[in-house]
Structure formats: structure tokens, C-alpha cells
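Here you go, one structure.
Apart from one protein chain that is not included, each protein chain of the complex appears where it belongs.
Per-chain numbering from 1; labels A, B and C assigned in written order.
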Amino acid sequence: MIEKEIITCEAAAELVKPGQVVMVGGFMGCGSPPELLASLKAAGTKDMTLVCNDCGWYIPAKDMINGVAINVEDKQFSKVITSHIGLNSEIQRQMLEGETEVQLVPQGTLAEQIRAAGCGLGGFLTPTGVGTEVEDGKQVIEYEGRKYLLEHPLKGDVALLHASVADKAGNLMYARSARNFGPLMAMACETVIVQADEIVEIGEMDPECVVTPSIFVNYLVKTENKEGK
Amino acid sequence: MIEKEIITCEAAAELVKPGQVVMVGGFMGCGSPPELLASLKAAGTKDMTLVCNDCGWYIPAKDMINGVAINVEDKQFSKVITSHIGLNSEIQRQMLEGETEVQLVPQGTLAEQIRAAGCGLGGFLTPTGVGTEVEDGKQVIEYEGRKYLLEHPLKGDVALLHASVADKAGNLMYARSARNFGPLMAMACETVIVQADEIVEIGEMDPECVVTPSIFVNYLVKTENKEGK
Amino acid sequence: MDYTPRKDVIAKRIARLFSNGNVVNLGIGLPTQVGNYVPEGVDIILQSENGFMGLGPAPEKGKEDPFLVNAGGAPVTLLSGGCYFDSATSFGIIRGGHVDYTVLGVLEVDQHGNLANYKIPGKMVPGMGGAMDLTVGSKKVIAATVHFDKKGNSKLMEKCTLPLTALNEVDILVTDVGYFEIKDGAFVLKETFAPYTAEFVQESTTANLVIAPDYKQVVII
Partner (left out) sequence: MDYTPRKDVIAKRIARLFSNGNVVNLGIGLPTQVGNYVPEGVDIILQSENGFMGLGPAPEKGKEDPFLVNAGGAPVTLLSGGCYFDSATSFGIIRGGHVDYTVLGVLEVDQHGNLANYKIPGKMVPGMGGAMDLTVGSKKVIAATVHFDKKGNSKLMEKCTLPLTALNEVDILVTDVGYFEIKDGAFVLKETFAPYTAEFVQESTTANLVIAPDYKQVVII
């Protein structure tokens, strides 16, 4: 099994280009890759589209800033596709003042859209959002007496993920609730970059417990400061 | 966490009723629950609809009969939904002679239909089968210049599965390539009965490695003869 | 009759709806408190939409695990027998009807079972998170709210005015005054919580209200 390239945070950030769709794993920052995001902030790349469950915590008064909030703060994204921004006052402000385009998507639909992109599906029928604003502009298809919205796949150029353990081939395991969107985004993006807290030899990971198969991973970055941000 | 009832093979077979849609895990018998299927054969239940990737091996001359082939042999199913019957001459004969209705479905579509049922989706768009006989009678939807078939979910009354390890709560792990359809069928059926080679105490299974969460499992049956059939 | 908001009463009554083995998702805020009042001997499984089931209590101070948080981002624990999964599976569980009860907070709820709880246009636009999927997908949807808003208006509405989270999906409403089923375009009063009476609810309600044949006043301790 070939090994994946292990690169630095800085080299990883250079792989992310203006205008790209960037998917970032994590839920309220839990599962977001802090060091990759810090280097992306340092690189100052702009005009990206962010796909992330939420925009992390942004409460500067309490020094609670995590996940992609550090990038949102620098307005690195011209568009954000997300399910929840309730704990990030800065992205709310950017949205209300028209500085950043924000598209709010039900969380289950967002997860399934990313999965659909990774799995080669052209869309799916979900009951979520029927009769709400989410229905606007979408095709409604009835099946067995129930209404569904036709939702389409969402793919990305680059995924920035956090794993607890990677083997050198790129197989991944996540830590507890940090799994969330990682396995889906790994399948849906052209280039997948993973910050791993531990990198082990090929063969050391139980093949029954691998969550993301190696073939989805392009680059590994080793976490330097395990305490994270 | 409450424990699931551990029952006998015979009691399990009694839970399966004529007319029901029965999903059986396995791929060429690998992952099918031999003891559950043997007791279903002994019970003589008829008129069921089978959903299974294939109908197992049925080459009596070489004594190669496995998986659901033992039930197919007794014509326990009036209808079979499957992706492949190439290694079961008996179901081919039943189909060609009009004794059993056989619906052949591309394997990826079958897997996704079962997943859709378990996940509350009303359908999905797949490129598989476009321009083939599989397209007949189906809605074709174009998206971004590509044609897709609209396929609908497939749900079951009872799932008969094989796990390598279950904990008493019903969390499951499978053995290697025996995983295949098990995790999908567990989500798609009202009643899920699992033949487990090993049953361990709650807490003994690594929560990162659970493949089927306990909430999908209704009954456990302990494998008696580990060598299986 | 005087009214004092009592969130604990709401949480206590909801907690008694569950039976052994139920899979339950508790929303952030008031619904989370329901977990504190599940009766002895009733063993429910809490699902957390960010990717696990078997959600346990908050850890001791100092023992927080940054990689184990609930859907509100707060540190929690995993009970023995719980397990982790990704977000597509998590919402497969939710949308697929495998969650018996979801308990959600309320901005508005009406007699048709419509729920609005995620947006006040121009003022509060946090996004729906998992609320739309939970409301559409769970077998039973329980709305939890204090009975009156800050201006003293009943929360039992004829028709929601805010953007909906879901259409006709709320099955049960529990306030600190009573327990209602929502059926056929009406709030069906099943219980009031002492000292409140059916008359008190009738007087303060303009939406369609039906007193259930088996209505009773109960004491919530």
C-alpha cells in the first residue's frame, strides 16, 4: 500500500486557492483541524466558499473562538454554506450587513448532500423542509402520499479534516463526537488534507475500525500541539 | 442501557410470518446467518418476499449450498428482489418456469434503496441503469447535464443478520467481508434478528468500532455451531 | 389565578412520557433539562445529533473531553453501550423514524402542530441546525415551552406567524400549566398541573381547545 505525503501546515494552506469550495469538518469546532485552520488564516487566502456544519464559537469577550471562526473573523470566505451560525456573532453580522453570503441548510440535508456528492448520486428526496422556506425554488416530488424535496449533491475542492489517528496509507479514525462530517467530506472533495494527532505505520490500524478508507486521503499533517486551540 | 432479548433459533423463525418482506444479509452466503436460515427452513414459512444481494451458492452436485439457497430450495419465497442469481440454478429455474417472481436490481441501487428506507429518504437519483432495461418504467431526471434514474426506498418487515460480535445492548460488529448488507438492513426493517457468534457484556465493545448501533437490533440469537454450514 | 414560570415542571412532566428503551433526542436549552428527571427504572437512550447515542451526564469539572460534546457544544460523557457515528448516519437515524421522541424548544406552536423555533426574520437568524430534520423525522415531537410569553399572551396559537421549522409535526405540547396533544386542528388538554385548572386554560386560550374526556388535574413534584 503506498504511503501518503506528510506535509507541513504551511504547505497544506498553500494547496487551498482563492475561489475554491473548502469543506471543513467539525461541529462547534469539535472535529475541526485547528492547526490547518490557523495556517489557512496565516496564508490569508480569500474568496473561498466554506462548507461547514456551523461557524464555530465566536465570543471574543469570553475568549471563546474556535473552529473556522478564526477564518470567518478575517473574512476569508465570500460564501458560507452551513446549518447553524447561532454561536458566531461575527458571521451573523457579516450576513446581515451583506458582507458575506450565507446559505442556511438543514443539518441532515447538508450531511446527505455531501454524502451524495461523494457517492455519485444526482440527488435525493428528503421530507425535511417541506412547507418551510427551505422548500423555496425546489422541486417537490410526492411518493406514497408524502411530499419530499429534491435536493442535489454538494461537492468540494478541498477538505480540511481532523483525525485522531491516521496510518501512513491514509486510513483514518476520529475521536468520539469529532467524527461528524469528516467521513462525508473526505468522499466529496478532490483534495483531502487531514490533520492527524497520531500517525501510525500501515497495518497498525484494525481494518474493522477504519472509518475513512485511505483512498480518500491525499495529504497528512501531523498535529504539533496536541492540546489544540 | 437495556439488554435485548436473547432467543432461540426456533423462536426467531416464529417471528417471521407468511407474506412478510424478509431481508437477509450476506454476499454469496458470506454474512448470511446459517442457523437462522436453517430454522426458517424448518419452520416451513411460505409466501415471503426475499431481499438479499444474491441467492447464495446452489450446486447440489458439489454439495455447495449456502445462504438463502436452502430456503429458495423449499420455495419459501414467492418473490425475490436481488442483484445476482448466477450461482443458484434453482432460483433461475423457478424464475424461468414462472414459479417465483424475481426482480433483478443493480447491486449499488439495491444497497442504496435499503439505506434510503432506513434513513427516511423518499428516493435518490442514480446514474446506474440509464439507457438499460433497468430504466423501464422509471422517471429520468436530468441534473447538470447528466441523466439519472429516480429510485425509491425498499423497506422490510424482518431482517435476518449475522454478526461476529454483539453486546447485550445489541451493538454489532461484523466479520470482514461479511459486513456487506447487514448494517443497511438493520436500519430498514421493523424487526431485526441477529445471529451473533459471540455475545459480550455491555461496555466490552469499543464505541468507535460499533458498526450497527444497538437501537436497530430487536433480538439476539447465539450461534451454536461456530463452524456454520 | 397567578402564574409563575416553572421550567422544572415542564421538564419533569416530559420525562414521564418515556418508557424503557426509548430513543430520545433533547434539544438545547429547556429540553436538555428533561434528562435530569427521567424516573428511576426507566432506561432511555439519548441520541445526540452530532454523532452518538448513549449520551451521559456532564463530566466532573476538569474531566471535560474536548472531543466529546453535545449538540450545543457542551462537554458530555458517553454511557456504557453507547457508540459513535458520522452525521449522515446520525440524520439517517433521525429522519428514518428511529428516534421515538424529540423534545424541542418553541418560539411559536399552533393548533395544527406547526412549529416555529429557528428564526425571527431580521432579528435572530441562527439557522435551523438539526431542528427541521428532528421535527420531521422523529416518531413523536414534543414541544416544550412556558405557557405565557413575557407579555402574558398564551403560547397556544391559532397560526404561527414566524417562518416554520416544520409543518403539522408537533404531537405533544407540554407547558408549565398543562399537557396537550395536538390533533385535528386543536390543542387537546389532557392534564393541568395543580394549581392550574381546565377553566384557567380555557380562559387564557384563543386557539382551538378541546378538553379530553380523560382530562385530569395532576400534581407534579
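The rule is simple: a contact is a pair of C-beta atoms (placed from the backbone, for glycine too) under 8 Å apart; a residue touches a chain by one contact, two chains touch by 3 or more.
Here the structure is a predicted model, which is why all the values come from computation and not from measurement.
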Interface partners of the hidden chain - shown chains only, full complex considered: A, B
Selected residue (touches chain absent from view) among A:9, A:81 or A:187: A:187
Selected from B:4, B:115 or B:168 as touching the chain missing from the view: B:115
Of B:33, B:129, B:153 or B:170, the residue in touch with the unshown chain: B:129
Chain not shown, touching residues in chain A: 1-2, 115, 117-121, 167, 169, 171, 187, 202-203, 205, 207-208, 210, 213-216
Touch list for chain B against the chain that is not drawn: 27-31, 53-54, 57, 82-87, 92, 95-96, 104, 106-109, 111-112, 114-115, 126-134, 164, 174-184, 211, 228
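Here is the rule we go by: only the chains that are shown with their structure count from here on.
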Centroid comparison with chain A (C-alpha atoms), farthest chain: B
Cα-centroid distance, chain A relative to chain C, in whole angstrom: 29
Distance between chain centroids, defined by C-alpha means - chain A, chain B (Å): 33
Interface hub residues of chain C, defined as touching at least two other chains: 52, 78, 84-85, 88, 91, 94-95, 137
Multi-chain contact sites of chain A, meaning residues that touch two or more partners: 112, 126-127, 174, 176, 211
